[in-house]
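Below, a portion of the complex is reproduced, with chain positions unchanged.
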Amino acid sequence: MPSRLAGISEKILTSYEAVGGLNHTDRHNLPSKRAVDSLCEQLLQVLFPGFHDEHPIHKNELAETTRIRLEALAERLGAQIARSIRLNDPKATDENAAEVLLRFLDQIPAIRELLRTDIQAAFEGDPAATSDEEIILSYPCLEAIAVQRSAHLLYKEGIKLLPRMMTEWAHSRTGIDIHPGAKIGPYFFIDHGTGVVIGETCVIGSHVKLYHGVTLGARSFAKDDRGQIVKGGQRHPAVGDFVTIYPNSTILGGETLIGNGSTIGANVFLMHSVPVGSLVVYEEKQLRILEKSKPATELEWSI
Amino acid sequence: MPSRLAGISEKILTSYEAVGGLNHTDRHNLPSKRAVDSLCEQLLQVLFPGFHDEHPIHKNELAETTRIRLEALAERLGAQIARSIRLNDPKATDENAAEVLLRFLDQIPAIRELLRTDIQAAFEGDPAATSDEEIILSYPCLEAIAVQRSAHLLYKEGIKLLPRMMTEWAHSRTGIDIHPGAKIGPYFFIDHGTGVVIGETCVIGSHVKLYHGVTLGARSFAKDDRGQIVKGGQRHPAVGDFVTIYPNSTILGGETLIGNGSTIGANVFLMHSVPVGSLVVYEEKQLRILEKSKPATELEWSI
């Protein structure tokens, strides 16, 4: 190795000692990003057989294919669950991880039933949707909610880190950021999706439709005596049944309730509750429509 | 296979029967996501030779390379077109798909001429752009519009599903969501791009510049007698020539026309038409700028 490069390598090693960020204390305690990428793809194959495959699956191959895929998913997912558990508890045994794994896989049929309602919500909620196949094959919301509903079960088991890595994988692909802690009812549809943020302690009812850019987020953060942000607590809004929220609206706060059947217009900023059956919009009259040919000293800018 | 896993596998198979989502009735009728991923990459290589390649292409290799690539693209694209057609019409022959394919490939020069104008629009519209190479190699809007202009031709041929899968592929990579049905004029530029949504029935003129987060979307949806959303119809705005729309503005409605030469400011929510040469902004005076040191009981929150 050229000597200058060797010198730089030494400085980097010194930096590793000084600045941290290295997993050398424990052989197997960090979930792997690449493994999460693979297991999410495998999970989607098991949830939607035939839709994420290169080649079609014949009916008479289905049982065998499913067994093979389930085994592969179980192996990879089990390993990452084990790592997540040991990250917090280095003395944890593999049995604990195995139990969590089996409980999770046992709920795959239940996840699929929820996804069935989500597909229906997408078809009914989007005039551009022409078929269920179109939704499963190309709608980003379905990928995002499939991963989140799955990660949510692991979150409820108390698994740290892995559920978040799964939803961030979906976030990277879809632009939809739903924390694994969020509780989401059936018939959930996000149209377009890019920019949606749903926080850890959100509770969302049934038949809720969101557009892109909608934030269900936290308000200012309580601090403890040392000035540190308090972790945990109910920080995010609750959204009732049959609510629609149009693009780019921001709704914040752990005490904010959006009543059943409400509609929130686009680009709304809301930090308090609204009753059942509300329609929340901005006053139209403060939009100024000016003719550019007229001199207007009050214009903010000219193009 | 461990017995508990075998039991879970059986339950999943039961779920497949009960909940659907399996392509077992027809061997070849579902377009493949992986194939669409590959054909979009191949298409970009053919549209922008030398820019999506690992190694440079020599002038004297160009003819041969182009023939090889065109054959590979034709094979893959033709297969996916055929699947899309048969999904709706299981009796369709391969000849129909072959004709659609050849008509599409025949328009690649025309697509490239439009993309030439889009590159020019990007260079002129962005002070940060220093070269055409920078635009082709790194600007997400170019990838998105290249895929959309291509998918649009297939959409006009009446192909279902495949065009949408292509634009959703671009959406995943760029955060730009343009439905293949949208009609977009030349010299089209989207700066930054993340969060842009352009709906199926949008009509956009020439020399239009959009910033990130801009939505050209549909208003509320008409419902038929059974309460179902009516599919189709003119639902999205029309944007004239030489229009600029700043970040995060939301413009909705099938009867909304943005007149030629207009400018829409940032974060505007607009659901009606504006005449030629308009400048649409919000009143500045409702922005409150408060000093945080002053007690303000009316403050919405404190940090």
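Labels A and B are assigned to the chains in the order they are written; within every chain, residues are numbered from 1.
As a working rule, a residue touches a chain if its C-beta (ideal position, glycine included) is under 8 Å from a C-beta of that chain, and two chains touch if they have at least 3 such contacts.
Computed from a prediction, not measured in an experiment: that's the story for all the values here.
Enquirer: Counting all identical protein chains, and not just the 2 shown, how many does the complete complex contain?
Expert: 3
As a convention for this text, only the chains that are shown with their structure count from here on.
Enquirer: For the Cα fit of subunit A against subunit B, please give the angle of the superposing rotation, nearest 5 degrees.
Expert: Nearest-5 rotation angle for the superposition: 120 degrees.
Enquirer: Could you please specify the touching residues of subunit B with respect to subunit A in the complex?
Expert: That would be residues 1, 4-6, 8-9, 11-16, 19-35, 87, 160-161, 164-165, 168, 171-172, 175, 177, 179, 181, 194-195, 197, 199-200, 213, 215, 217-218, 221, 228-233, 235, 244, 248, 250, 252, 261-263, 265, 267-270, 274-275, 277-284, 286, 300-303 of subunit B.
Enquirer: How about subunit A: which of its residues touch subunit B in the complex?
Expert: Residue positions touching the partner: 46-59, 62-63, 66-67, 70-71, 74, 102, 105-106, 108-109, 112-113, 115-116, 119, 124-134, 136-140, 173-175, 192-195, 211-213, 219-220, 246-248, 265-267, 271, 282, 286-293, 296, 299-300, 303.
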